[in-house]
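All protein chains but one are shown at their positions in the complex.
Chain naming follows the written order as A, B and C, and within any one chain the residues start at number 1.
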Amino acid sequence: MKIAMLGSGFIGRFYADSLQGYRSRDKIVSIYSRKEESAKKFAKDYDVTFPTSNMEAAINRPEVEVVCIALPNNLHEDAVMLCCKHKKAIVSTKPLGRNAAEAKRMLEAVEKTGVFNGYLEDLVYTPKFLKAHESVKKGALGRILWAKSRETHPGPHSDWFWDIEQAGGGAILDLGCHCVEIARSYIGKDIRPIEVMCWADTQVKPIDAEDHAIGLVKYENGAIGQFEVSWTFRGGMDLRDEVMGTEGTIWINNFMRTGFEMFTTGKGADYVAEKAETNTGWLFPVGDELNELGYNHMFMDMFNAMEKGIPPKETFYDGYIVNCVLDAAYQSAKTKRWEPVNLDIWRGRVGVSKDSHLQEYDADHYLVKEEVTHYGAKKVILKNKKTGKILEKVI
Amino acid sequence: MKIAMLGSGFIGRFYADSLQGYRSRDKIVSIYSRKEESAKKFAKDYDVTFPTSNMEAAINRPEVEVVCIALPNNLHEDAVMLCCKHKKAIVSTKPLGRNAAEAKRMLEAVEKTGVFNGYLEDLVYTPKFLKAHESVKKGALGRILWAKSRETHPGPHSDWFWDIEQAGGGAILDLGCHCVEIARSYIGKDIRPIEVMCWADTQVKPIDAEDHAIGLVKYENGAIGQFEVSWTFRGGMDLRDEVMGTEGTIWINNFMRTGFEMFTTGKGADYVAEKAETNTGWLFPVGDELNELGYNHMFMDMFNAMEKGIPPKETFYDGYIVNCVLDAAYQSAKTKRWEPVNLDIWRGRVGVSKDSHLQEYDADHYLVKEEVTHYGAKKVILKNKKTGKILEKVI
Amino acid sequence: MKIAMLGSGFIGRFYADSLQGYRSRDKIVSIYSRKEESAKKFAKDYDVTFPTSNMEAAINRPEVEVVCIALPNNLHEDAVMLCCKHKKAIVSTKPLGRNAAEAKRMLEAVEKTGVFNGYLEDLVYTPKFLKAHESVKKGALGRILWAKSRETHPGPHSDWFWDIEQAGGGAILDLGCHCVEIARSYIGKDIRPIEVMCWADTQVKPIDAEDHAIGLVKYENGAIGQFEVSWTFRGGMDLRDEVMGTEGTIWINNFMRTGFEMFTTGKGADYVAEKAETNTGWLFPVGDELNELGYNHMFMDMFNAMEKGIPPKETFYDGYIVNCVLDAAYQSAKTKRWEPVNLDIWRGRVGVSKDSHLQEYDADHYLVKEEVTHYGAKKVILKNKKTGKILEKVI
Partner (left out) sequence: MKIAMLGSGFIGRFYADSLQGYRSRDKIVSIYSRKEESAKKFAKDYDVTFPTSNMEAAINRPEVEVVCIALPNNLHEDAVMLCCKHKKAIVSTKPLGRNAAEAKRMLEAVEKTGVFNGYLEDLVYTPKFLKAHESVKKGALGRILWAKSRETHPGPHSDWFWDIEQAGGGAILDLGCHCVEIARSYIGKDIRPIEVMCWADTQVKPIDAEDHAIGLVKYENGAIGQFEVSWTFRGGMDLRDEVMGTEGTIWINNFMRTGFEMFTTGKGADYVAEKAETNTGWLFPVGDELNELGYNHMFMDMFNAMEKGIPPKETFYDGYIVNCVLDAAYQSAKTKRWEPVNLDIWRGRVGVSKDSHLQEYDADHYLVKEEVTHYGAKKVILKNKKTGKILEKVI
């Protein structure tokens, strides 16, 4: 696959490392950066033939088969429109838009034009997520009750994130977009998110956007998604998911505790640890960030889908749904009440009712719980269907 | 110390194991149970001279120095009033009341009578909590931003918990009382809890009370407490705390991952594992539950305080505050908005303002973040105080 | 129990904290230290009426019921002999002697005199060990094949440990005594240790004794004990046990990863972390060292046994066996071959033969392994009893 890369910053370089990694047959052929010298530096580092500070020029080259958007949030829409103009396939970084309105316009544009569109939500492509999700789909956890995703760290590296105009928001938009899509994937992407309750505050940083937020997303079947996001966390990057089902539990730690622990006094003179808050004492490195964070599996899905002429797992439609949920979260943080998720476009199931909590025991009773007593006997706690009385019965 | 024990069930036995454990000089001298034979069984097991099914008789014995209430929630108030009548010191299990009104009456009764009163919130006495709390007080985490406590398991063992009349509520009341006091202790017990937002649902069990809930508690200084409680969790007992501060982080796992891991095929014929959902495969036992769950340090604090004539760390006042917070949580779950915490009695600080998030960098700028760039240079991200502009500066 | 404490150093204070902790009815009534002022300091800190620098004076007081030896290794024998002279019960710290000859003389002295003798091997009294050991005895792990104990840290605090004359050895004697008794307990204290192979070296410290050693102890039933000890470990105290059985596995981490994790920038001005190599970054505190390291359960067993007139779980006999194993380890480190464990006194089983590895499958075959194939079929790998041929069979 021949790729035009838009953006030469932190995330663009991460993408490039993944795209051209291993023994890949994919290649970046043009690179756009707002700054000429950044484009040239990137071109040199990744062996790209055409660096430019003209976005359209990077896109509109005959050999370009797909455009990869790795730009600040406020530039996504312009980039998408240019790709549509030149009928280029698009894969775009997250969040899709700064809000649902932007996302909707992008979604409509790509669908009208008919170009391939992929939403680069890498965290539903991590190896752990993929395996966990497969187990969930096979029923290993029963009915999903709650899915939480947490992403917190000490704040992003680039200045534009901290500027609410360019970023469109704070930790909710930057990190919550991951968390919402992770929870939604566990609960079922065909289940409609109904309403959102969110707390957000600016606790530590002198910025206009929120640096810490917690939100709950209610789905039509009664399941709950939860996100915990912050730019004020100390200790590294905390990236964890937890899922509860009627038959099981999943806990995933993507970054801080993955089976690699190192203590160092730091005496090794020129030793510098990877991006972390400290490079002495106990450190918890990640072996292969590109793979652990899902980039490899994500691009594989995207390009395999393109070659087969089918949509990838994550499309602009998913990006749009996420933006709608986040809009409701921002609204709720202001109104201090649950706010509905407004979905002008919804392609999942409709009219889903809440899953029942009434487990039949016999004609007259529901089952509350089975227990083994201290004496080794089995007892059941039951509820009488008519009277509502709770009773115990040794069996 | 000579103790009258009220209640011979699960929690009464746990207390007795702790009270009479190690080389203790404390002794249970009377035991009340609603059922005569339960009282007798308990008396035999713990070498108690006076078993009875008459509550007042158990309390009103000359040798009794302190009464330990280990009864269902709906019986706490009666027991407290009897103790006051006979001027006996009291330590009561959690939650104090089924609601703030009950708790307030109990608080007022003991204070009017002048008897010693202790609130048996064991989870702020666990060895890990004690050490973590000391670190927090010494400033190791800086200003506390968020304190979460999670307690989830597959549901209580006794029938009365599942009956909303006797219990007064579901998982919020049973488990949330722990979580609220843990978070409050980290944030500061003199900081007023202002308002609560709570989601609660009955997702799995055929009961009238909630079996799953998540709540946020806002404090006057801007800190956030969070509780996650459930009777629907699969996999054992999940008992974890997380605290974020401006200078650090604490993670505590009290039960599931404490450095003890066992795999067994279960072939050992008569082997039965402790209370857990399974007794084969990978198991994660707790070495010494009494100590890990705080019982030992809790009773030590209670009785040492009694002997010194001072209040213990946790009194009925604390139990009352917790009930007020939980009342607001129940209210919020109904109204779907943040609800104020109504505190008729408040003895902490008043008029605390929200902590500032504006960290001075120089006369014209606030500091957003310090970073080391890829090239080893130090850069700062700043915000102009007047224009609000975000800028980067390499230093 | 009224206790005479011999030794006011690090370990004596640990013991005192445990002995007089919680709501204990035990009391230290005399304290001996080689330095007068140390005795006085200890007496003040622990409310002891009789401080002295005369060892015999501390022992030979009418109210003393038991003497607790917490002295450097080279003083154990003298202390024991004085206790025998005055017919006082003894509990002694580990190792019992600097070698088997010393240990044997002490064992013979207490048995001849008939005084109570307890060997303070705290690590077989940790809550985790107690629960793990109970599971092993019940058969949860089947036949024990291998038991490893590892104790490594950056070296002891007091000078006498580093002096081979006073200490009698290095890391093997200081730490290996724990490891040997732990492994022996899992394998079975009635199973005779036969021979030892040990590597030892002085890799880092400018001392005459070894600062790092690894040893294997073969038992008569074919099981293997393993110890890994060092004074050169960086990162804190590594205290782990691993046990393999035919039906299961146990992993215990007593110190470094027990469910308590803290990150701190160290900005909290007066914050000082507990004995660790660092007080910033990620720290892993232990909640209640006294309990986690077994001191509480150890003294409970000792004194309960004394009161009942029975021997405790660990006696001087056990201390003697451990010294014999360690003597063989030192010998092996020199000769570079397996060395026999010379046991003049052995009270366990004799003539135990090696457990068989031949699991019957049918009249003609032994079972090597059962497997589920990729196709879901069950297959067995068998060995023909006569020909020795390995074959697969789908069943």
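Throughout what follows, contacts are C-beta pairs under 8 Å (C-beta built on N, C-alpha and C of every residue); 3 or more make two chains touch, one makes a residue touch a chain.
Note that the coordinates shown come from a computational prediction; the quantities given were computed from them, not determined experimentally.
Peer 1: Considering the complete complex, which visible chains touch the unshown chain?
Peer 2: A, B, C
Peer 1: Identify the residue among A:Pro62, A:Gly259 or A:Gly351 that touches the chain left out of the display.
Peer 2: A:Gly259
Peer 1: Looking at the full complex, which residue from C:Tyr22, C:Phe116, C:Phe129 or C:Trp162 touches the chain that isn't shown here?
Peer 2: C:Trp162
Peer 1: For the chain that's not shown, point to the residue among A:Phe299, A:Trp338 or A:Tyr361 touching it.
Peer 2: Here the residue in touch with the unshown chain is A:Phe299.
Peer 1: Would you indicate which residue among C:Asn74, C:Gln226, C:Asn304 or C:Gln331 is in contact with the undisplayed chain?
Peer 2: Here the residue in touch with the unshown chain is C:Gln226.
Peer 1: Going by the contact rule already stated, which one of A:Glu247, A:Asp344 or A:Asp362 would touch the omitted chain in the full complex?
Peer 2: A:Glu247
Peer 1: Residue-wise, where is subunit C in contact with the chain that is not depicted?
Peer 2: Answer for subunit C: residues 141, 145-146, 152, 154-155, 157, 159-160, 162-163, 197, 199, 201-208, 211-212, 214, 216, 218, 222, 224, 226, 230, 232-235, 238, 244-249, 272, 336-338, 355, 357-359, 366-369, 371, 376, 381, 383, 388-392 touch the chain left out.
Peer 1: Go through subunit B and note every residue touching the omitted chain.
Peer 2: Contacting residues on subunit B, toward the hidden partner: 234-236, 263-265, 277-278, 280-284.
Peer 1: Using the touch rule from the top, list residues of subunit A that touch the missing partner.
Peer 2: Per the touch rule, subunit A residues meeting the hidden chain are 1, 22-26, 126-132, 135, 138-142, 247-254, 257-271, 273, 285-288, 291-292, 296-297, 299-300, 303-304.
What we mean here is this: only the chains that are shown with their structure count from here on.
Peer 1: Subunit B-subunit C contact: same residues or different, taking over half shared as same?
Peer 2: same
Peer 1: On a CA-centroid basis, which chain has its centre farthest from subunit C's?
Peer 2: Looking at centroid distances, A is the chain farthest away.
Peer 1: How big is the gap, in whole Å, between where the Cα atoms of subunit A centre and where those of subunit B centre?
Peer 2: Roughly 33 Å, centre to centre.
Peer 1: Measuring from the mean C-alpha position of subunit A to the mean C-alpha position of subunit C, what distance in angstrom results?
Peer 2: 49
Peer 1: In angstrom, rounded to a whole number, how far apart do the mean CA points of subunit B and subunit C lie?
Peer 2: Centres of subunit B and subunit C (C-alpha means) sit 36 Å apart.
Peer 1: Show the residues in subunit B shared as contacts by 2 or more other chains, in ascending order.
Peer 2: 141, 247-249
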